[in-house]
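Dumping the structure here so I can ask a few things about it.
All protein chains of the complex are present and in place, except for one that has been dropped.
And now, chain A:
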Amino acid sequence: MNTRGMSTTLETPDTREVRPATGRRRSARPGTWRHALRRDWQLYSLVILPLLFFLIFRYAPMLGNVIAFRKFEPGGSIFGETWVGLRYVEMFLNDPTFWTVFTNTLILGGLTLLFCFPLPIVLALLLNEVRNRSIKRFLQSVSYLPHFLSMVIVAAMVMQMLAIDGPINQIVKALGGEATPFIQKPEWFRTIFVSSEVWQTVGWGTILYLAALTTIDEHLYEAARMDGASRWRQIWHVTLPGIRPTAITLLILNLGTFMATGFEKVLLLYNPLTYPTADVISTYLYRMGVESSSMSYAAAIGLFEALVGVVLIVSANFISRRTVGTGLW
């Protein structure tokens, strides 16, 4: 990916704006690096530490991915010792567990997207219809709350809710069923994961939609009413188009995190009994790399995962620019 090429697409007229001429500007030929450095060296000095952060903790690991093609020795160079080519790639392509976790990743990511993307829109539309301001504020405060919890706490709560003696099993028993150890059952994992994800994120997801809703011109609704549009028609023809840019931006962002869906939560909630449905690429590579110390093998899987993620986000952005004219860049 060419940084320069992308920067030109980012440049909107206002970023080209030049600061009004001050006395200092005349000291060197404007537009040269020497001039810029002389004038703004104090500004540049401020970026040194943050740039070091990005180089060490973000870009060095990107380069570190070469260990996917090199044999890594514990205690040796972080870039590996000897080239082994695509050995590790072939290894995971022939690894049946890899295909299981790949499928699980797609299913879990797909289900999460299917529920966690549209439900905030629905909730925002419902909240938007609440006319009493203080009730509305109360509803919003309550719905944001789970967002502020640590994943550990969410996982602990999920386990408490689903425990043999927990509330869900009380309901099951009240309805005449048998108490089930849900956390131990692979067939329940996806339901548990997605519903807890909804619980945690749906309220927070409404914020941007509610903001977008307030920007829709009241006159559009009036005009629609004049034309005899029912409430549903108004939602369909005025409200939904009004929040479309927001929805598309969030959809692209969701697609970008698709491959990494719920890594922390899966890691906290799964156990060997539920691996058949719960184990995803990121948890598998965690076990391979950190627990079994097969760094190169795990890095190869991780690189594959990241590349799929990039392809998803770039193509989503491309499609959205082509079809609706907005994108992240």
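Here is the rule we use: a contact is a pair of C-beta atoms (placed from the backbone, for glycine too) under 8 Å apart; a residue touches a chain by one contact, two chains touch by 3 or more; residues count from 1.
Heads up, the rule we're going with is that contacts and distances are computed from a predicted model.
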item	value
Missing subunit (named according to UniProt) among the choices "Carbohydrate ABC transporter membrane protein 2 (CUT1 family)", "Putative chitobiose transport system permease protein", "2-oxoglutarate ferredoxin oxidoreductase, beta subunit" or "Glutamate synthase (NADPH), homotetrameric"	"Carbohydrate ABC transporter membrane protein 2 (CUT1 family)"
Residue, one of A:97, A:170 or A:191, that touches the chain absent here	A:170
Touch with the omitted chain, as defined above, among A:207, A:220 or A:251	A:207
Chain not shown, touching residues in chain A	1, 3-4, 6-7, 10-11, 14-15, 17-20, 22, 33, 36, 40, 42-44, 46-47, 49-51, 53-54, 56-65, 67, 72, 78, 123, 126-127, 129-130, 139, 141-146, 148-153, 155-157, 159-161, 163-167, 169-170, 173, 179, 181, 183-184, 199, 203-204, 207-208, 211, 225, 230-231, 246, 249, 256, 264, 267-268, 271, 273, 282, 285-286, 289-290, 295, 298-299, 302-303, 305-306, 309-310, 313-314, 329
